[in-house]
Structure formats: structure tokens, C-alpha cells
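As you look at this complex, bear in mind that one protein chain is not there, while each of the others sits in place.
Up next is subunit A:
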Amino acid sequence: MSYWALSLTLIFVLIPLLLSKTLNLGLGRDMTVATIRSIIQLLAVGYVLKFVFDSESLLYIFLMVALMIIAATHNAQKKGAAIQGITWKIAVTLIFVEVLTQGILIGFNITPATAQYIIPISGMVIGNSMVLSILFLNRFTAEVEDHQDQTELILSLGGTPKQAIHRQLINSIKASMIPTIESQKTVGLVQLPGMMSGQIIAGADPIQAVQFQLLIMFLLLTTAAVTSVFLGYLSYPTLFNKRMQLLKG
């Protein structure tokens, strides 16, 4: 795409700006800031990626992935403020998911161990893991609050904390995985995934683009399941003390 063509894409920003002004939506400032931020952030990432790809240094790859994990942890931890030590629990979950998925991809020689593959795939894995963490924590904190009487019932009958929270944990894991599973069911029918569309537009063979998309989708299914289960089992014990009492607030 030429710079002239790229400049013309700003038409897609002007349309909502005009609508906002005409209808007094009051979104003009937010949209302008969002546009400027996305231009700066994406261009910066583009140059950083070019530098890392050219250098082929494992240290830079590691730093890029570490940065992604730190940013994702920072973003997700706000939703789990009620859970003690949630920041490191999310960080450990993201690291575990990243190591597991890259371990399988590189270990089984599915993708090469180069920056060109590791960084974009890590971005998708960590980004999805972050969203899953937020979905899980949102649901889990609500479930614990809404079903406090069930938790107390099982504790009062001599159940363990794990038994007392089991239903809420399972409900939260299932609920957080629904969007991933549902989007897989309709993929290709309702929407063409962004990565596949990008490859096709860039001139790749559609069949090859589909193969990569399948790889990513299966990868994201593992990401979703492992994130919810791992984060769930790390989180629930902190809701109780050593006397098996439910800690409130």
C-alpha cells in the first residue's frame, strides 16, 4: 500500500467524526485521540518488529514477549482486585500459557523458532489469554458473591473450600470459554478472521492462509481452556483462610 493510499484511509476516520459533530455525540475528541494513538503505537510496533526481525536476537524476542505479558497483566488485574495476589496469579497464568503453546509449536516443529513466528503468535496467545482472564475474573467474583449461601452451606456441612467453591468455579470457567467456542463454530460463515484476511490481502495463497488460521484457532482453544482452569485453581484458595472460612470483601 502506498503512503498516498494509507493517507486516504483517514476518510474512515472523517466519516464518524462528521457524524459525531452533526449529531452532537460528543465523541470527536475521543476518536481523534484514539486515531492518533493507534497511528503512533502501530508505527512504533512496526519499527520495533522490523528491528527485532532483522536482529534475530533471542534476547529481543524474549523482551518483546515479556513486555506483552506485563502490559496484559496490568490490564487484567483491575478486574480481580477482590482476589488476593491477583497480579502475580495472572502473570504466572500468562507465562504458563505462553510457554506451553510455544513449547508445543516449536517442540513439534509446527512453526520455526524465529521472531517472525514467535512474536505475532505470542501476541495472539497473550492477548486472548488476557481477555479470557478478564472474562473469568468478572464471572468468578460475581458467582462467589451471588452464591455465598451455597458456599456457606457446603462449608457448614463439613465440605472443604474446594468443594464449597466447585460449582462457582466450573460455571466461571465454562462462561469465560463460551465466546471462544462460539466464534469457532461460525468462523468462515459469519466472519473471516483478521489474520487470515490480512494474509489473503497481502497476496498469500488462501489455502495456506486457512491452514495458519486453523493453527491459530486450535491454539486459542487451548489458550482459553488453560487460562481459565489455571487462573481458577490459582485464585480460589485465596478466598478462604486456614480455618476453611470464607473471607469476605
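Here is the rule we use: contacts are C-beta pairs under 8 Å (C-beta built on N, C-alpha and C of every residue); 3 or more make two chains touch, one makes a residue touch a chain; residues count from 1.
FYI, contacts and distances are computed from a predicted model.
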Undepicted complex member, UniProt protein name, chosen from "Phosphate ABC transporter ATP-binding protein (PhoT family)", "Inner-membrane translocator", "Dihydroxyacetone kinase subunit DhaK" or "Acetyl-coenzyme A carboxylase carboxyl transferase subunit beta": "Phosphate ABC transporter ATP-binding protein (PhoT family)"
Full-complex contact with the absent chain, from A:Gln150, A:Ser183, A:Thr222 or A:Thr238: A:Gln150
Selected from A:Gln41, A:Ser57, A:Gln116 or A:Gln163 as touching the chain missing from the view: A:Gln163
Missing-partner contacts on subunit A, residue numbers: 149-150, 152-160, 163, 167, 243-246, 248
